[in-house]
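Of the protein chains in this complex, all but one are displayed in their positions.
Letters are used for the chains, namely A, B and C, taken in the order the chains are written, and counting of residues starts over at 1 for each.
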Amino acid sequence: MSELEQLYQELILDHYRSPRNRAPGLRGEDAHVHHSNPLCGDEMDLRVRIRDGRLDGVAFDGEGCSISQASASAMTEAVTGRPVEDVLGLVEEFRRMMHGEDPARDDDLSDALAFRGVARFPVRVKCALLGWMALRDAIETFQRGAGTHAVTHDDGGDDDDR
Amino acid sequence: MSELEQLYQELILDHYRSPRNRAPGLRGEDAHVHHSNPLCGDEMDLRVRIRDGRLDGVAFDGEGCSISQASASAMTEAVTGRPVEDVLGLVEEFRRMMHGEDPARDDDLSDALAFRGVARFPVRVKCALLGWMALRDAIETFQRGAGTHAVTHDDGGDDDDR
Amino acid sequence: MLDVAALRREFPTLQHGVGGRRLVYLDAAASAQTPRVVLDAMERYYGAGRSNVHRGVYPLAEAATAGYEGGRAALARFLGADPRGVVLTKNATEACNLVAYGHVRRHLRPGDAILSTVMEHHANMVPFWHAAEANGLELRHVPITEDGRLDLGAARELVADGRVRFAAVTHVSNVLGTINPVAELAALVRAARPDAVVHVDGAQAAPHIPVDLAALDVDSYAVTGHKLCGPTGIGALVARPELLEGMEPFLTGGEMIRDVTLEGATWNDVPHRFEAGTPPIAEAIGLGAAVGFLEDLGMDAVRAHEVELGAVFLSGLRDAPGIEVHGPEDMADRGAAISFTVEGVHPHDIGAVLGDRGVCVRVGHHCCKPLMRELGATATVRASLHVHNDVDDLEPLLEGIAAARAMFARPAVSA
Partner (left out) sequence: MLDVAALRREFPTLQHGVGGRRLVYLDAAASAQTPRVVLDAMERYYGAGRSNVHRGVYPLAEAATAGYEGGRAALARFLGADPRGVVLTKNATEACNLVAYGHVRRHLRPGDAILSTVMEHHANMVPFWHAAEANGLELRHVPITEDGRLDLGAARELVADGRVRFAAVTHVSNVLGTINPVAELAALVRAARPDAVVHVDGAQAAPHIPVDLAALDVDSYAVTGHKLCGPTGIGALVARPELLEGMEPFLTGGEMIRDVTLEGATWNDVPHRFEAGTPPIAEAIGLGAAVGFLEDLGMDAVRAHEVELGAVFLSGLRDAPGIEVHGPEDMADRGAAISFTVEGVHPHDIGAVLGDRGVCVRVGHHCCKPLMRELGATATVRASLHVHNDVDDLEPLLEGIAAARAMFARPAVSA
């Protein structure tokens, strides 16, 4: 497999072609954020529903390259149903993986583990992170009690890649 | 002779060692200008006395390298007694010579002709021009009737070298 | 016509293949490749006569000064300008900022307006917005027509009230490729307001079309070295010396002052007044060699080559399935940059697949977000041509696009 083929392996292409939890709305949403990666033109709306401290539902929508779309899709599967603190830990896990570190929670990352190879393509790291950073922001927005519709323009939270 | 020896030929060194018309004042002065070449730290006071349209007397004083001091000295000899318009022409002649052009009035330039070689040392051109540009300024100050003590900070009038 | 096969040998980077394939470099609009002669000129400076400029009295320093000033003179000659109007900067962006800080912020006042266009690169846009915000100026943008040209009728209306005192317009669009009628636009601006200053972003024009500033009759013109086959780290603002005379110094420090006391400073002559600190010496020498290289080819020949090759690329792309090309139809009105989108595939994915095949194109918004919004796209793919490209570069491009389509085509519903 060439490096590129590794990047676009079947699992990723599958999430891209058949995205999970991609929808323009989410019933009973508690927070909604809009993130964009202006350097690439990617845009993402992300909505979360939180019940009893758990991430009960998540939906994303928007435009972007295969990596950003597939990564968001894989993310939704990995995080749904988990306690929010655990979700935030997993976000951090994924972020560190994008910086080339070995992930410790392989099983929990599930399909998201397939994005490991993206770390070798620095300009694509932002794409893979887009959904995850939006998720973290949505949870924090909820935790701050900052209303349900925070809209931010951001390209990766405190992430220092470009 | 090395290039440097040409630059510092006997005639120039003689003007440097025994400057003509170097004095801190000029009896009956009509204009006095102070010029400096801040890039080198050279400073020059130049005084003129003008009678019946002629440059009746000129004196310079100040601090500077051998080239600036000698050039001013040679200048005073070349210009004293000439009609001011003629002096301005000679200033232009000298300025052009510093830009590498062949001078047309060799005889009138007199000892100042010895500075021809300075044109090959771009950073020294400003030094050789200092006295000449001060002279032009002093005459123009007089012509404007702008009082007798104009003081300017300038490093070569409209000259575009540095 | 250019002998492209011979020319390619002048560019060291093009001698390296990518995974056994010929490198197909279609990104000169982002940064041009560097010919050997430019590298040699810089190597000579660093390797045989390195020194600082403008004040040394020893021979190396005099040679460095001559080399640096020679770069300025070469650029002036290349653009038909007065060397006294050439301020060497670090890139075109600094050149635009210099005008924004030195002229716009200094001379424009509330009630005055700035004319710009919706197709400007951020470099020729944000500095003026920032100045407009600081000084309370109004911003007006010339819209574009369907085929990506400036709407001059609209422009005429925008200046009609005589309040536009400054205009910033690009000579050639880095996205659409459009060659703008800057002389005409300048005339139109000045007809409404004779003392208006017209600033042109020539970053994408100077490397590709003959430019004679004396004939264009604009007030200032920004260029950047790395697109002119020169090094990184250098650009220039090429202006009428009188414009510079009236400008406020912007970067201050050594070199740009005439005298300094603890009470204040007096400024040096133009253009040195705007070149604070140790300038990009090797870079000026390299830029001089680069414009010399282009002059030796002849800018008419460069332009003729790109017109011919551009037409081949345009029709090749238009004929391929699923590709939409932006910008003017005809090469007569456009330069060497061709932007397009591919149905159902994000530009990033196109770029990655092409890159893997040794085909280098740029994808994204190309620092033209407002234009992207006009085009209704978040990003485009851009293939751009220069002297080292030939028709053999088209096939790998089209093949790569086809491969990307095959890979990323989504079920029709989500396309």
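Quick note on the criterion: a residue touches a chain if its C-beta (ideal position, glycine included) is under 8 Å from a C-beta of that chain, and two chains touch if they have at least 3 such contacts.
For clarity, every value in this text was computed on a predicted model and none was experimentally measured.
Colleague: Among the chains you can see, which ones touch the chain that has been omitted?
Modeller: Its contacts among the visible chains are A, B, C.
Colleague: Among C:Val361, C:Leu385 or C:Met407, which residue is in contact with the omitted chain in the full complex?
Modeller: Final answer for the missing-chain contact: C:Val361.
Colleague: Among C:Ala61, C:Leu79 or C:Val270, which one touches the chain that has been omitted from the display?
Modeller: If we include the chain that is not displayed, C:Ala61 is the one touching it.
Colleague: I need the residue numbers on chain A that touch the omitted chain, in ascending order.
Modeller: 36, 38-39, 121-124, 153-155, 160, 162
Colleague: If the hidden chain were put back, which residues of chain B would touch it?
Modeller: So the residues of chain B touching the missing chain come out as 2-4, 7-8, 13, 16-19, 38-43, 63-67, 121, 124, 127.
Colleague: Need a quick check: the contact residues on chain C for the chain that isn't drawn.
Modeller: On the chain C side, contact with the omitted chain comes from 12-13, 16, 18, 23, 27, 30-31, 33-34, 38-39, 42-43, 46-52, 55-61, 90-94, 96-97, 100, 118, 121-127, 129-130, 133, 139, 141, 224, 226, 231-235, 249, 251-255, 257, 259-262, 264-265, 276-283, 348, 351-352, 354-356, 359-364, 367, 369-370, 373.
The rule we apply is simple: only the chains that are shown with their structure count from here on.
Colleague: Using mean Cα positions as chain centres, tell me which chain lies farthest from chain C.
Modeller: Relative to chain C, the chain with the farthest C-alpha centre is B.
Colleague: Using mean CA coordinates as chain centres, what's the chain A-chain B distance in Å?
Modeller: Comparing mean C-alpha positions, chain B is 75 Å from chain A.
Colleague: Measuring centre to centre with CA averages, how many angstrom lie between chain B and chain C?
Modeller: Distance between chain centres: 45 Å.
Colleague: In angstrom, rounded to a whole number, how far apart do the mean CA points of chain A and chain C lie?
Modeller: Going by mean C-alpha positions, chain A sits 37 Å from chain C.
Colleague: Spell out, as numbers or ranges, the residues of chain A touching 2 or more other chains.
Modeller: Not one residue of chain A touches more than one other chain, so the list is empty.
Colleague: Can you list the residues of chain C that touch 2 or more other chains?
Modeller: none
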